[in-house]
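Complex shown without one protein chain; remaining protein chains in place.
Chain nomenclature is as follows: A, B, C and D, assigned in order of appearance, with residue numbering initiated at 1 for each chain independently.
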Amino acid sequence: MEFFIISMLNGLSYGLLLFMLSSGLTLIFSMMGVLNFAHASFYMLGAYVGYTVAQFVGFWPALVVAPIVVGLLGAAFERQCLRKVHKYGHVPELLVTFGLSYVIVELVQLIWGRIAVEFRPPEQLQGPVFTLINHSVDGLRLIWGTAAPELCSAADAAVRVVCSPFPATRGFMMLVAVVMLASVWLLLTRTRIGLVIQAALTHPQAVESLGHNVPRVFMLVFGAGSALAGLAGVIGGSTFLTEPAMAATVGSVIFVVVVVGGMGSLSGAFVASLLIGVIQTFAVAFEYSLLTLFEQIGVPLSDSLRNNSYIRLTLSQVAPILPYLFLVLILIFRPRGLLGKREG
Amino acid sequence: GETVKMVRIDPLTGLLGPVGVSQFKGYQFFAEKFSGKGNPAGVKFEITAIDNKLSPAESLNALKAAIDQGARYIIQGNGSSVALALSDAVEKHNARNPGKEVLYLNDSAVDPDLTNSKCSYWHFRFDADTSMKMEAMSSFIATQPDIKKIYLLNQNYSHGHQVVKYAKETIGRKRPDIQFVGEDLHPLAQTRDFAPYIAKIKAAGADTVITGNWGSDLSLLIKAANENGYNGKFFTYYAGVTGTPTALGTNGAGRVYQIAYNHYNMGGQMEKWMKEFNQKYNDDFYTGSTIRIYEMLGAAMAKAKSTDPVKVAAAMEGLSVKSFNGEVQMRKTDHQLQQPLYMSVWQKADAKYPYSPEKTGMTLAPVAEYPNYVSSTPTSCQMKRPG
Amino acid sequence: MNTTTSTLAPVRRLNTGRWLIWGSFALLLIVAPHIWGSGLGLTVLSQMGIAIIACLSYNMLLGQGGMLSFGHAVYTGLGSFMAIHALNRVTEGAMQMPVSLIPIVGGLAGLGFAVLFGYVTTRKSGTTFAMITLGLGELVFALSLMIPEFFGGEGGVSGDRMAGEPFMGITFGPQRQVYYLIAVYTFVCVALMYAFTRTPLGRMLNAVRDNPERVEFVGYDTQKVRYLAFIIAGFFAGISGGLAALNFEIVTAEVVGAARSGAYLLFTFLGGATFFFGPIIGGVLMVLALILLSELTKAWLLYLGLIFLFMVMYAPGGIAALIMMNVRVAAYGRLRELTGSYLALFAATVVMLLGAAAIIEMVYHLQLSTTLGDELNFLGLTLHARGWASWIGAVLVAAVGFGLFELTRKRFARRWGAIQEDIENQIKQKEAA
Amino acid sequence: MLKIENLHAYYGKSHVLHGVDFEVRAGEIVALLGRNGSGRSTTAKAVMGLVDCEGSVSWKGQEIVGRKAYEVAHLGLGYVPENRDIFPTLTVHQNLMLGQKGTGKGSRWGFEDMYTMFPRLKERQHTEAGVLSGGEQQMLTLCRTLMGDPDLIIIDEPTEGLAPKIVELVAEYLQALKARGISVLLIEQKLTIAMRISDRALVMGHGSIVFDGTPEQLKADPAVRKEWLEV
């Protein structure tokens, strides 16, 4: 039970991390149609800028400053580069961001070095928010903060006690992800910006002649998306690792989230993130493979077949590639994505 | 004396870029130290590097470029995939271009295949392979009565697979009472979130984890263990690799062990070198193989009275030299260097073990030393010797 | 009527021109190894041939069919794997086949996998297609590390191309022989792929790219057109993979990786996806950039990124489009007027780039190779990364270069504009006539 | 109110308008006629700042050549493009919403005005505009521009694809606009309608104005009609 709860929490919080990473991308992708390959690079920039700022003024101010800096950089990039290629269509847009991602990685390494920097979460976020104590006799208990060591050990060897702290960093991450969801949702539904951009994708001139400053809106949206990535970076970087490879490792999975959720659908991205987070976490927990499946349903297998790697691959081994499998299946059977309204 | 041109083919960019860059500095540093009077043959060592981006195909291009540049000695270390490709390519090159042979000196690719099923006469390994390290590691584990349940968590590629294989084999032999309560393979350098694995390890009741993980796969694992209240031990191969100390920080103090042929606090000449290196480059020197390569080459060239790779290779077979941790020998049958190994543990640097990598205030303190014979493992190598 | 059409299209004319082009292409393939004959030179040339086939096959999807694939390496890579397995069969004697035909095995494998995967991917178009290929690519790559039986694990699968009986003294041991094999394949494949663009299917593929909906109303099934093209592209991709297997004699998992797929996309685009010969330029550049650039400088990734940024921004049609624009100017006999501006522009660019590159090199030097002291060799010049003089010099050169560049660029743009206007007017007049 | 002098416009390098001069006065409906390709739509785009142009366009005494389209729109010029240019992924209501400037407060027009003008739109208000029939789309673009509360509205081929009855309706509404003091520059093919409702007719040929007068004068000038309108 406690394993289930912890796994569920892990899954949800990982899912929320994915959402945090991809919310900015969803924003940019759904509104501007730009597949921003440099999104993860902005995430990384957020982490590094956050790291530097935090050294001078502490973590909390950095949490505000870094996203702003990254947002401004994003806006500047939109203005100087992306805007120039917008008229050539989506492939050049994508390639420009591709080029940018190379440049950012190199610049980051020039400025901050090629190895990880030590970016720690603040005091307040170190340690657990709460601890789950599973006592084989007394059952399950929840204690806020750290559990005293004596609670986690039993004098009697027959009694098994397991303490599972839930890290505050993860809790904070979840909180921020939810705030992001709310703010992007407000931006999309409470303002006309979304409409302006959607309209401008097909008929930019018509939108302009209705009195909307389309280039500026594009710039703002791209800046906002980058800022969201930057915010995710400060949190992700301090919770996990701040290193030059951090962009590459999350690069493609966030596309999966956006696409699986349904292009242009914020709620879809949210659902997809949670789903992928939970699926992946629980997949790790299972040792099932085709082999065990065959054995359970009683299919006789030859020895050579038994040693076949495909058959022996367990669910937990393939867990990290499940998102891609999920992506391919979703697109084949439901090209609009989970909650999307139309095909790409 | 003569100039010996060597080229190191290794990643200078990407995931293992920092490791390659740092190691290359070591080569340059020691090329100076070992040139001229520094070696018995009196030759001058000259080394350059080519970035292979951790790609086997690129490494083969690099090999061609190196040969074009007149290099007859190729050095490589990071990535067993590259090592296997290079070993194969060197073998072919030497067969097809008699008189233009090149030697391949491997400083850290640890796939046992390189000195077993896929061994080559032209390949020499200076690191200890996975099986040797596991021999030593299991000997240490055998002395730890509180270890009862082990979990194997590894990267899903050959290095990880081999750690699993040898762990089961050697520990099963030395401590048959130990239970393997779980086994997991995860993809290389993809996993951000190790919390599910930690949950699983805890649920399995493991008191110890053996992992061949390196880079972020290692540091994130330890971090997740810390945060999620897992207090067991970790036996690792690569806690000291560039970048990992910083990423580890104080996480895992006292319970992360590393098995290697050296550690940060070797004392003696090594201590002086490391200090000098640190001052010069603001970086840590930890790839002791570098030193062994220069020592071995110098001795072999003196013995062969030539820098011709064919003669040097012959001279190097079975050659012993006195190195920073005693005598080491290049075993003739498989070209695997036989050497002592050390078990060390990640902890706060103190007066006794003062060397602190990457200004972390932490260090790897030795807890056990294993002489050559302990770590030596048998080989199935049947190499084709020239002539 | 005939006169008007032929003047309207001054470029397409006469078959002698075509013979000339293909003849010089063949000649170039034949003499190249005599010009660049070193070991590295030969491998670089060989890989150019391989990359040319791969990029052209990729462009069947991107440029001609409007299919943005993020997973083309799956087909080149699986072709490589099948080819190397076939080669090993031949070595073992389990299969009789001349080594020179191994690439065809790769081609058939590419075709086979394209039949399989293409069936699901080509049912969709646009972003959906792109994302499915991305997902499939990641899947195949991830599986390649998990299934050592076929992919050989981390070490990959190696082979020996000197298998079977030598034919007329050709053992394929020496790189030069492999190069000529690749050259023959390259020539034939390029010719075949060019021919494809002139067939009904090739044309309908363009139509599908432009307007899939309308295609359905002229009797064609768009999905089938895409699917068939995908299969054919898979075949050529596989051949390229098979050649790579022979060239390297080892195939590792990276050949199906996303980085490889990305490289095909980037360089095809850089070469120019809108013209048939664009990807040929792209393939050549790909090999140059990935092999030579990284040997030249440690900052190669930065340069590569910057090149992309600027190319996409200022020459979105790729290099081929730049060439064709100048060909058009030349066809109207106006290129002469531009030579002066071009020279000035070129000189200014060189100065600017020199300055900028010197700065970049010094920065990298400071970070990466402190060993050799602060001196670095930059194109035969000794710079001091810690010396004021070098920095000031580099900045000065870059600044002056930039100033000159802006000046000459403006002048050039004016001239260029004027000429284009003239040409447009000429065309209009002809149309009106 | 709108005064155009010696206006030249270019698409890339091709020169399309060769010095256009005319004026639209307050509360006037001016028809801009001409054959296909004579440059009428280009004139509209040039005024709105959607193509490269030289020369002078003054609006309420202010020079607006070189201004961005959104600035021009905020000065009170409305433009209904010829290709309809509805926003296909947005609903009818959202399309109208985008026509508003700011929150739409203080505008002479609201959603209800539009829906009473074309009840058909009200029925379809939550439908994606992309699936509307050709005619419905035409109504929508007109309304969308009106929502922005312009003082002068440039309409490019408003009756294209509209059923005869609706064409009548549009004609009536244009007159109603005029009655409210809004000027109209009407680009039209349907001569009858144009002649009937406009105060002045301009005829364009090869990128410049070749006739400027009242509809009656145009009717009386068969040479112009023959040469430039081919009727």
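Definition applied: a residue touches a chain if its C-beta (ideal position, glycine included) is under 8 Å from a C-beta of that chain, and two chains touch if they have at least 3 such contacts.
As a working rule, contacts and distances are computed from a predicted model.
Student: What does the UniProt entry say the missing chain is called, choosing from "Nitrogenase molybdenum-iron protein beta chain", "ABC transmembrane type-1 domain-containing protein", "ABC transporter" or "High-affinity zinc uptake system membrane protein ZnuB"?
Tutor: Matching the unshown chain against "Nitrogenase molybdenum-iron protein beta chain", "ABC transmembrane type-1 domain-containing protein", "ABC transporter" or "High-affinity zinc uptake system membrane protein ZnuB" yields "ABC transporter".
Student: I'd like the shown chains that the missing chain touches, ordered by label.
Tutor: C, D
Student: Return the single residue from C:24, C:199 or C:377 that touches the missing chain.
Tutor: With C:24, C:199 or C:377 as choices, the missing chain is touched by C:199.
Student: One chain is left out of this view; which of D:21, D:82, D:199 or D:212 touches it in the full complex?
Tutor: D:82
Student: Any idea which of C:35, C:94 or C:218 touches the chain not displayed?
Tutor: The single option touching the absent chain is C:218.
Student: Which listed residue, C:149, C:210, C:337 or C:406, touches the chain dropped from view?
Tutor: C:210
Student: In the whole complex, what residues of chain C lie against the chain that is missing from view?
Tutor: 1, 4-5, 8-9, 195-196, 198-204, 206-207, 209-211, 213-221, 224-225, 228, 232, 431
Student: In the complete complex, the non-displayed chain touches which residues of chain D?
Tutor: Within chain D, the residues that touch the unshown chain are 34-37, 82, 120, 124, 131-136, 138-139, 157, 160-168, 189-192, 229-231.
Assume only the chains that are shown with their structure count from here on.
Student: Let me spell it out: compute each chain's centre from its C-alpha atoms, then which one is farthest from chain D's centre?
Tutor: For chain D, the chain whose C-alpha mean is farthest off is B.
Student: Indicate the residues of chain B shared as contacts by at least two other chains.
Tutor: 21, 156, 187
Student: Let me know each pair of chains that touch one another.
Tutor: Per the contact definition above, the touching pairs are A-B, A-C, A-D, B-C, C-D.
Student: Mind pulling up the chain C residues that touch chain A in the complex?
Tutor: Residue list for chain C touching chain A: 62, 68, 120, 123-124, 126-128, 130-132, 134-136, 138-139, 142-143, 146-149, 258, 262, 265-266, 269, 299, 301-302, 304-309, 312-314, 316, 363-364, 367.
Student: How about chain B: which of its residues touch chain A in the complex?
Tutor: Within the complex, chain B touches chain A at residues 14-15, 17-18, 21, 156, 184-187, 189-193, 195-197, 199-200, 202-203, 215-216, 219-220, 223, 227-229, 242-243, 246-247, 249, 358, 360.
Student: So in the complex, which bits of chain C are touching chain D?
Tutor: Going by the criterion above, the answer is residues 417, 420-421, 424-425, 428.
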